[in-house]
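The complex appears here minus one protein chain, its other protein chains still in place.
Order as written gives the chain letters A and B; numbering starts at 1 within each chain.
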Amino acid sequence: MHPFEYARATDADQAVAVVSADPHASFLAGGTTQLDLMKDGVLHPERLIDITRLPLGGITHTDSAIQVGALTTMEELAADPVVRERLPFVREALLFGASTQLRNMATIGGNLLQRARCRYFRDPTVGACNKRNPGSGCAAITGIQRMHAILGTSDHCIALHASDVAVPLAALDAIVHIQGPDGARPIPLTQFYLPPGDTPHIENVLRHGELITAVEIPLLGEGTRSHYLKVRDRVSYEFALTSAGVALAIEDGLIQEARVALGGVGTIPWRAWGAEDVLEGARAGADVFRTAAEAALDGARPLPGTAFKVELAKRTLVRTLETVAGALS
Amino acid sequence: MTTLEAGTIVGAGLDRVDAPLKVTGAAQYPNDFSFPGMAHAALVGSTIAAGRMRGIDVTDALAAPGVLTVITHLTAPKLERGPMTLLGGSPPAPLQDDRVLHYGQHIAIVVAESSEQARHAARLVRVEYEATEAVLDVDDPRAEIVENPWGLDTERGDVNAGFAQSDVVVEGTYTTPDNTNNPLGLMTTIASWHGDALTVHDSTQWPHNVRTSLATIFKVPESGIRVLAPFVGGGFGAGLRVWSHVILTVLAAREVKRPVKLVLTRPEMFTSVGHRPNSVQQIKIGSTRDGDLVAIEHHGISSVAMEDDDYEPVSVGSAVSYACPNVLTVDRQARLNIPCPGSMRAPAEGQGSFALESAIDEVAYAVGMDPLEIRLRNYAEENPVLGLPWSSKALRECYLEGAERFGWSRRTPEPGSMRDGRWLVGYGLAGVSYPFYQVPCQARASVRRDGSAYVRSAATDIGTGTYTVMTQLAAELLGLDVTQVRFDLGDSDMPYSPQAGGSGLTGALANAVHAACRRLVQEFLDVVRDDTESPLRAAALDDVAVTDGRIHRITDPEQGESYVDILARHGLEELSADGRSTPPRSEELGMAIAGAFGAKFVEVRIDPDLGLLRVARVVSAIDGGRILNEKTATSQIVGGTVGGISQAMFEETATDQGTGRIANATFGDYLMPVNADVPDMDTLFVGGPDRATAVGTKGVGEIGLVGLAAAIGNAVFHATGRRIRSLPITIDQLML
């Protein structure tokens, strides 16, 4: 690790001011991404502002949403009774992510900001990485591809966004609350992330020094059922090869509302708008589920090492839709 | 040879004697040691696979805070290459020239006041390379091929004539990938010089090899070197050789004249301490329509490093597995720009059994015979290469008792015919062996005035249970309670021990401990030979037994006296004796000395839509000869089985084309089973003590792994009708 100064923030405004003013400063929260990347030599801030003592924890509830402080850990959020009752697929996604130890450390704000798992990004001895060194190329495209994205990729980057919980949050139209030097602003999660395009080093709309303070998660309707399915080689403790987060409201066999997002396949948490269009108003059944899955993977750009993911992602989504519809029937 | 008789201590499932240390965190692994004034080292690895270094700039690294020195090939002294060992040559000495032979080759060592400073400074070393095109694939036509590297190729009968006579011939290419040992303990070396004398804490499986090698490399007397490894955080073969990082740490300590500690990083563990090399195997088996094997031909090629060697005869097991008149086994190695492979749990058999036992399964389906039946039908009653009876072989019992325990008879033969709801169910089996291996070993046993015994040898316990089983064995042989016996190891100042490896240590050491303890009882008899006060006067070793710390005549147990009384009366503080074991030889004994045998039965579940594969049950029936401790031996089999599941379903070290970089050199990316992947298991031991040695063990460290991948692959075929010939078996191969 590059040497750095450590300071503990006591005030959010001050923390934002300090980091905004210093291009070599970073926030430190749970540390599970930040420290890992510093050890790998990918990140080398000269000043770390520890925000973990700021009053940004806690979960508040309204009838239609919960407001989750950015420092709430994954385990705390999963344990919330309202999440358990009204957002079961959020809870599933949280508990399928990482390990208990990491979930006790990782915060919800940090989870949304986790960096790509791409081993070409995470190894500074690899020269070609547009995310690390803009303009240097992408070694992953010609490298070992299995864990990379097939949706939202570009010729410049195929790195996957590996968050599980961001998948149902994208499906739910969660809102990220951001505090910057000029004040606070809300951003829908579906507009928060930026696909790599030709600027893979810019991953989201946050400006340097802006801080996520809270995530607002709309609750599912009373009759809506949801499920998060994660497909991976191991039974547990592994990033997704493919995953799907689905919430459906069905009345008399007709799908009233569908929220669908995919993980393990996108450069950003992948909201499957096309699948939702197919599903909403349609009669729940195997054919429409398959059609929705085809729509969800529309535009996939697999490489030889990720070719299997196209069909696997479709089957993952179909299975998830079947499970949710089965629970409703 | 006096054979160990059945006792009450040996065999019992005693809790590990080192358990209290391990569960409290008090067991001291090499990286738990610290010394006053200790400095910390970090390595720089090459980022190309082939070529040379045009320049190496250490200016920034040297200027970084806390840095004491940076050693490169430009500043390193000439170092001798380590000696030939039981396991072949030593790895090349590091930093001897500007050439790069593989990715991750250690090209500099940085020493600083703290590990944080050393690691940071290591990133500041700048290297200018002149890369050449690396040879990275065994099928690259530029790769140098080493034919018959160990002289172990076999041929009997005429395979071509055999295939011509066969009703059915199956043929396939099986591939296994590179696997990385990845013991959980990051391998650590701490070196301290005192003049020409040297103390080294090292994560080794073989302290004496470290001592001998360092003496050669640094041209200092072996007698001044002490190597310590009381606890090692696993090895699986990674600690068998004196790798470059050990040498560099010792060199760095000499340079800075302080103790130096180096802890490898996890990524470095993928390039610095060996790995199971990949293999491509062509196998062809001919059979009559009744399932009598007529011919087996097995060709294996494995990768090896450019200027190093490694023992991986993957095909040779096929020569001894079945009674088959025509057999040809051929092994080759391809020299590549890769980090040097080395033994990894069940070397050679781990790969070869996947091909052979999968192909036997193919023959069974081709002739419409139960896979268990075809194995029994072609059972090798004697060693088919030597033409000698086995010193022990209970593989038939393994098959029959294992099948009974597993419920093999419930299997319906047709692939895809068994289901449990959405899940396809498959049964598979494999029958395997791991060859006998033993090399000379020594031990020393003492009984002290207080009646306690101290037994020691410079062996290691890498989790195998050596501390525990040798305590039990010595207690049995000396007629003491286990609480009165202390067995110690992991110190090169103790009597010579070979490596913990090849399932050979328990046998070698047990027979040395046996000899030492017998010799020690003889020493007591010698003391009282002319002692008119002793009821044991003039007794011969064969006339006495030892019970409760007391030597007595067998014919009249009243006639005897305790160790304590003998020592006291003769004014002795203790008596000691040395024992040694030498490996038995098949030719001398007139029997083929057998290793362990095993039959593995596996039930898998497959979700054919999502390609999910789950191992639901495993039954391992093992003939391991005498079992010294049922509990720790079972753990060896369970652990080996987990290694087999891992080989079958998870592990694959991925290499980037061009740079030869390991693309998944972290625990997040290199998959090994977690708790949720591993079912509860059933292990049963059959057979009895082997006839070839006094103690009659056969070693159970490897046999748990051998054949698991084939059994899983066979179960996958039974579930799906899809034959997977490439490991690991993953989701993308199973989406039907």
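Definition applied: a contact is a pair of C-beta atoms (placed from the backbone, for glycine too) under 8 Å apart; a residue touches a chain by one contact, two chains touch by 3 or more.
Throughout what follows, contacts and distances are computed from a predicted model.
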Looking at UniProt, which of "2Fe-2S ferredoxin-type domain-containing protein", "SGNH hydrolase-type esterase domain-containing protein", "1,2-phenylacetyl-CoA epoxidase subunit A" or "Carbohydrate ABC transporter membrane protein 2 (CUT1 family)" names the chain that isn't shown? "2Fe-2S ferredoxin-type domain-containing protein"
Tell me which residue among B:R266, B:R377 or B:R405 touches the hidden chain in the full complex. B:R266
Candidates B:G233, B:G291, B:G402 or B:G560 - the one touching the absent chain: B:G233
Positions on subunit B where the hidden chain makes contact: 15-16, 18-29, 31-32, 34-38, 40, 65-66, 113-117, 120, 182-186, 231-236, 263, 265-266, 462-465, 631-632, 634-636, 638-643, 666-668, 672-676, 678-681
Since one chain isn't shown, list which residues of subunit A touch it in the complete complex. 1, 3-6, 8, 28, 31-32, 35-36, 39, 48, 50, 52, 75, 98-102, 104-105, 234-237
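Basically, only the chains that are shown with their structure count from here on.
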Residue set of subunit A touching subunit B in the complex reads 1-3, 41, 117, 119-120, 123-126, 139, 142-144, 147, 231, 233-239, 241, 308, 311-312, 315-316, 318-319
Touching subunit A in the complex: which residues of subunit B? 47, 65, 116, 119-120, 123, 609-612, 614, 649-650, 654, 656-657, 661, 663-666, 668-669, 671, 673-677, 730-732, 735
